[in-house]
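Below you will find the structure I want to go over with you.
Right, chain A next:
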Amino acid sequence: MSARIIIKSGGRASWAIRAAAAAAVVALLLWIPTRGSDSLIDTCTTAAMLMAAAMSLNLLLGYTGQISLGHSAFFGIGVYTTAIAVTRWGWSPFVTLPVAFAVAFVVGLLVSLPALRIKGVYLALVTLALGLVFPAFIKWPKIEWLTNGSRGLDQTGFKFSKDNPTYELFGWNPWGNLRGQNVKPFYFWVGVLMVVFVYLVCRGVVKSRVGRSLVAIRDNSTAAAVMGVNLAVTKGIVFGLSAAMCALPGSLSAIRTGTVTPDSALLTVAGSITFLVIMVVGGSGSLWGPVMGAIVYQFIIERTGDWSDPDKIPGAVRPLFSWSDVAPGGGIFAMALILLMFFAPFGIVGLWHKLVAKVVTVVPKPAGTTSLVREETAPAES
Partner candidate 1 sequence: MTLLRTQGLTAGYGPLTVLEGIDIEVNEGEIVVMLGANGAGKTTTMRAISGVMPRQGIIEYEGRAIQKASPDAIVRGGIAQVPQGRGTFPELSVADNMRAGAYVRRDSAASVQADLEKWFEVFPRLAERHAQRAGSLSGGEQQMLAIARALMSRPKLLLCDEPSMGLAPLITQELFHVIERLNRDEGLSVLLVEQNANLAMHMASRVYLLETGRIVASGSAAELGADDTIRKAYLGF
Partner candidate 2 sequence: MALFLQRLVDGLAEGSIYALLALGLVIIYRGTGHLNFAQGEMALFSTYTVYQFGEWGVPIGIAVLLGMCVGFVLGAATEVVLVRPISKKSPFAVFIVTIGMFQLLNWLDGAIWGGQQLPSTAMGSKQVKFPSLFPSNPDDYFTVFGAAITWRSFCILALVLVIGAVLYLLFNYTKLGLAMRAVASNSESAKLVGIRTSTVLMFSWGIAAAIGALGGVVFAGLTTNVNQSLMFQVFIYASAAATLGGFDSPGGAVVGGLSIGVIQNLAAGYADEWVGQEMKVGVAFLVILAVLLLRPSGLFGTSKVERV
């Protein structure tokens, strides 16, 4: 207990730690595409997409307390906006990203209109229905001319020319082996950029007057309204923004895989639940929660992906999982979800904060001006 470390927020030590952490993240980001294996790059790219989706859900659910099980639909809007624009109208894939953003924003705003009157589990129900309707809607015969129904769309990806230039920094190639058709590092960088964008948007919102009003709505919406928070407008914009940001990874997945079908996992309710799992496991209501959650999620899913074959299961845990010929990932996360609610409702990030608080005491910057103190003591002097 006595061996506590005290760090002043905004002090030199705190900046040093921040700088070191940032350097470590940058180093890791550079290492993955240049030195990592192809499969690692792929894993990280997928994780980045899940991160962005979970972050967008986090802004809505973690911060504002509005439950959504329909984010797979917004992801799907991204997927299909890009796919349709590329295949039907011949747009360049990356131009569709802002369009998908805008389309999802509008749809999100429309969905939020009932959400203003509907609260809690009812909202969960409406959004769950939305998540179920979306794939059905895509397969609807009336719009098959546009979406090609359950057959999906092909050739939605980005076409690389063989003679893409390579850039080198001091003899080191940050693009990795971006030559010919090996475009994995390229998508990795696009994914990272997207996560950075979504992160900055979320951070900007959260660490502002608006962000405080979001948490206020979550904690006590009546009191928030009395403090002057316009519930309807704030909830509506957050819903739209969250939907819009969730469409970005959708777009990217259409560009990356080159084919889309309405039945792929992330476009169904399973996708919504995946985003939710990532958010809760990482830590709802924290900026880094979805980042941690997505990394852990994707890592465990890939590690346990071939555990359907009992011989592939590492010896120590074999008795636990060898009885089934289904990969245990889904079960592991379902258990994690339930157990976390009991023991660590704020996920990995919450656990981390708890642990750190045992060793390190962070002293926040003092709030307030001194002028008032002087005012208070003034009468005594005169």
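Here is how the candidates were picked: all candidates are chains of the complex that A comes from, given by their letters.
Keep this in mind: contacts are C-beta pairs under 8 Å (C-beta built on N, C-alpha and C of every residue); 3 or more make two chains touch, one makes a residue touch a chain; residues count from 1.
Only a predicted model underlies this, so the values are computations on that prediction, with no experimental measurement involved.
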item: Options 1 or 2: the chain contacting chain A in this complex; value: 2
item: Residue ranges of chain A in contact with candidate 2 within the complex; value: 46, 65, 67, 114, 117-118, 120-122, 124-126, 128-130, 132-133, 136-137, 139-142, 222, 265-266, 268-271, 273-274, 276-277, 280, 298, 301, 305, 308, 323-331, 333-335, 337-338, 341-342, 345
